[in-house]
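Have a look at the structure below before the remarks.
Note that one protein chain is taken out, while the other chains of the complex remain in position.
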């Protein structure tokens, strides 16, 4: 059996960690981990899918007679699991972004406040679940209407990555104002599963249909209206990044497109900056667009741009 | 321990479900779930990979001496598992698309007919497994020949997402005429794992090599010849969707490209509509193409289209 | 219970395998499987992530007080697991690429040599772990600096697919010269999870930030400098493949771009061939580039190329 | 890697199986397995314990607010699982004990009859669950009253092997008349876990307390009254086995003791044959008893029987 | 798919639970479960065995070079898991046995006190682990010395149920004064695995060897000296149970035997009541003993008691 020079490697890694912590002003011991868990959130989202769509995404042996019981029981468990993750996220934010003013707040009061805050967030999330379900129902109906290859609404719910991404987005978006880090983990779970990268901050109206979806990027401050259709590899991004006077990136300002109702954006189109795409417009495939267009515009890539050197014989 | 207002949320969700079912004319109780299971199909496909390539994708401790026994035993189990999923899919289709004419067919006869039909489908699938293996062997050989970075055929089988996608496609394509919904679930499993989205209806000849593959979309009615090479982010899509006289999407008509033998399509090219790319043609990267081209064409993006504002100093 | 014609299918599959083995000159029995295991490597990489970043990617209940113990214990196990995979890979290469000259080397000496070689590789890998950690720390810091949506370095480590891909790449790159097949499996694990396809041979300097990342392809012989920023769907590929005099693909020659320090490449840009992008240059979105550009160039797609047929009303 | 002479061993085993099947007149092929599954029944019993005692043996994160929902949902699933096992058991019995008279009953009618019968058995079982719960409550109360070491009724339910055995017995006894083989599997699960071997046929009144329990044997035709206390290693067995005129064992006749109300039987006592222990009697430790005793008897082992050769110094 | 009358059964079970809770004065809602978890404690004990004997009961791939690291890391985790179970047990006891005087102690102070108490218990337990290890080492050595069938001390540790039972007992005995319910769960885990039923309250000196062990019962108030040997089916029990003036069982008084140093008790012997077996005595198989004996006694069953009706021919 081989013997590794474990001690040496361990010490090298320790030094690397210390250098990092020093560079991040984190030399004080933190005790336990205070970050939400990717695996836990994956389980929670799986459960929530079953609760939202019990007969289609719930357990295979569920029967309609007991679906309410299943929902009540599972919901109680999944909300408690979510509560744990929300608490971790809140505690992380407080430790990372602001020192606890130990002079004015006791450790146990701090803990109690954090718990109450977390419970409010989770209850509020629960109260919005039926609203989320209705939004996704509209997304499913839109996909069925919009894709000639779709043979039933159930196929859409079961198979379409765009719907998967919308379920995850509508959940993460609901949680975003309170626990942004947790929401980002959820959106990355969807990104990894579908190739569709929707920032949890993006506001998306009902009946949104993303087809195929691989490579779609929708930025943090996007506002998307109702009944919008988006194809694979579409980017709704920032044009350039503004700097603060200190020369650092400005964060958290409106820098992504506004897409009004009933817009269609074909595959590979790139829309950058705080521009507005007017209601009912169509943006063609591979178009590169950095300025606003009025309602009912139809923007296409120049047909002459390609095909120059056709040398058919 | 926090207490959630479960009852309230449960009733809201119930109302949302009822509204959906009402909108879909599904108010009658359905009993159990009649949809194929993603997780089950994932397991089945994993098993089938091991059966097709026992020494390379089968269990790590398998030895060549017993590979036939492994195949016989595993095949018996996996076909029974597949039978279950096929039955669910058939039953779903019958319930969803057409009412059972209870006047002419008894419940038990219906069940028997469905079982017999499902068994025929699965036996037929089994009979085609060796053909599928030979097709994928040709795909592997093509990838090895076509990629300077490939060092062995086994590396290709083990590592290339394009091969993964082709295995899944050749399986789902075989099942597509009988159980399209089930085939769609299989193709989405491959899409999620590889970023390559091939509709199970697409007809693909032998020796097809998709390199890198992320973002590739191949539509339902595509016909692809032999020895075709396709790079990442290539779209073989529909140009526009035709409407029926009632103003709804026409479904199931030929609307995707025909790619003849020995064509190469470079990364990011977008080919739309029922066009034909003649034998031996080369389509350059990022090309946008909506009309047919004759054999041996070479279509490239205009070199002047980019690089306008080079301001090197 | 249905009965399948197992015997028949089994024999068909056997014939298909034999035809393949014959075509590959592999008719001699091989005994057991000698290929690295995807699942094993997935577990190993998971463990290595926990060892590199114990408090953020390690087990949820780990505490800072015992992180060194956790690392020492886990490292010992994971290096032994890796040793297994390295041995399989070495044995595969020797069997596949060169016959064992049984005249000069005994079976047991061969085994011993292989073991010693494998142990050297793994020890060398272990010795480089701290260096890898420091490189990734720089990548994380670069991502935090470069993305206005990033709210903390921990969010970057936890959520950014570009960081996930860089961790896997820096590990697979370290192993690439000795066990290229194993490295390829690792890079495909990252590709499948993130949509970012970095060949393990690519050389990437510190502080590399790949944002969103879906569809990024970085070829085998790329050389990327420090502080480079790359957006989704960027291809750093080969322009064309050279053939040997025998008419087969030339393998293993420099055929991908060199990207110098501080370059930014926006979404969808395609850079092909052994070109050099000079220090500090900016390559715009969707640009198609096949020649070198000097330092501080700014290459943009022609604004007139798209938007030709705007027909707003 | 070692190579075993698999073929040879496989054929030897085949011959051994054929010899056995020939000796049992089972040479006809049976198709699939038609025996209840130990592992399945273990899961089912685990679930039933949680349904009977949700807050004490149910899932750790269950809360009283949702216990009814938990029960309704779990019960639906567990009854379906049980139905499967009941069907297997019925089918086995019919195949093993009596040939199907194919002349009078069609295969599909036979299947339907069997299903209906199985459903009746399971529904009847479900209807008796509350009765079973009440019986076990009485057993728990009796144990708490009867053991000075017991500190709470919950400790009794959680820790006492006698209670574990009684839960399993009361369930298996309920099922015994219809599916005796299945009941025997259940009783052996309890025997293996506790060392208490109660035949599912035994009739046991309420408030039965078996303390420590290892080695207790209670035979098939025992009748035990209310509030009986039994200690470890007590045997309530048959005295001798009667033979039929053909010289084979007579099966299924009353051959085990009747224990009337409020009897106490101390450790190691052996009671054999169809004897009656009168109400309120006490049977001492290690007593060997093969005749009936009237009410309120106190039977003790002779104190002089042991201790003969005390050679204390 | 069968449909059960779930609603009806659910309501019957609810009524049964309410009747029980009423009979136990527990009608107030309790919220969550506050009982230690059998499964959790099973995992904890498994871990503790690995920590106490890393190279023999620890993970199979552990190596001596890293055993300290393994212990430190595992211990930290297992103590936290144990802390959870201790807290549940303390909370249960307080709720069950005594009302919280809400007038004098706030809910949050109560929680803090409970946490502090639990942490003290667990730290104290940790501090005693090395002492426990030494005791078990002496038990192992005694078994090796005492059994002609034992070929090595490692065989004893690995295979002897008596040693398994002693490991569990020495752990549960350490925890008994503080969390008796939790200790009882641990002792029942050992009872179920070995058939040896040692109450956690029993005091057992070092070098105790229980051979075979099935059916051994050692009562709560037993005191056992050093180097005692006990064979299968030995009972060290209470003779009779005393009643309080109220006619209920007296609990918690000395009622089991005292066994002095170097005593041997052969299989099936029954020793009842608060008697003392003097140092160095031998108690023969199946002996029934209810009075004290002086040092060096040898108590045997009368040889004439059996073998009366030898009718050899």
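Points to keep in mind about this one:
In order of appearance the chains are A, B, C, D and E, and numbering begins at 1 in each one.
We take it that contacts are C-beta pairs under 8 Å (C-beta built on N, C-alpha and C of every residue); 3 or more make two chains touch, one makes a residue touch a chain.
No experiment lies behind these values; they were computed from the predicted model shown.
Among the residues E:8, E:134, E:250 or E:291, only E:134 touches the chain that is left out of the figure.
Checked against the full complex, the one of E:72, E:114, E:223 or E:275 touching the unshown chain is E:72. Touch with the hidden chain on the side of chain D covers residues 1-2, 4-10, 12-17, 19-20, 23-24, 29-33, 35-38, 40, 92, 96-97, 180-181, 184-185, 187-188, 191-192, 195, 197, 199, 201, 214-215, 217, 219-220, 233, 235, 237-238, 241, 248-253, 255, 268, 270, 272, 278, 281, 284, 286-290, 293-303, 305. The omitted chain makes contact with chain C at the following residues, 1, 3, 6, 63, 65-66, 108, 112. Where chain B meets the chain that is not shown, the touching residues are 59, 61, 63, 65-66, 68-70, 72-73, 76-77, 80.
By definition in this document, only the chains that are shown with their structure count from here on.
Counted by residue number, the contact pairs of B-D are over half the same as those of A-E, the matching pair from A-B, C-E or A-E.
On a Cα centroid basis, the chain most remote from chain B in this structure is E.
Once the centre of each chain is set as its mean CA position, chain D and chain E turn out to be 26 Å apart. In chain A, 1, 6, 61, 63, 65-66, 68, 72, 76, 80, 195, 214-215, 233, 268, 286, 301, 303, 305 are the positions where the chain touches two or more neighbouring chains simultaneously.
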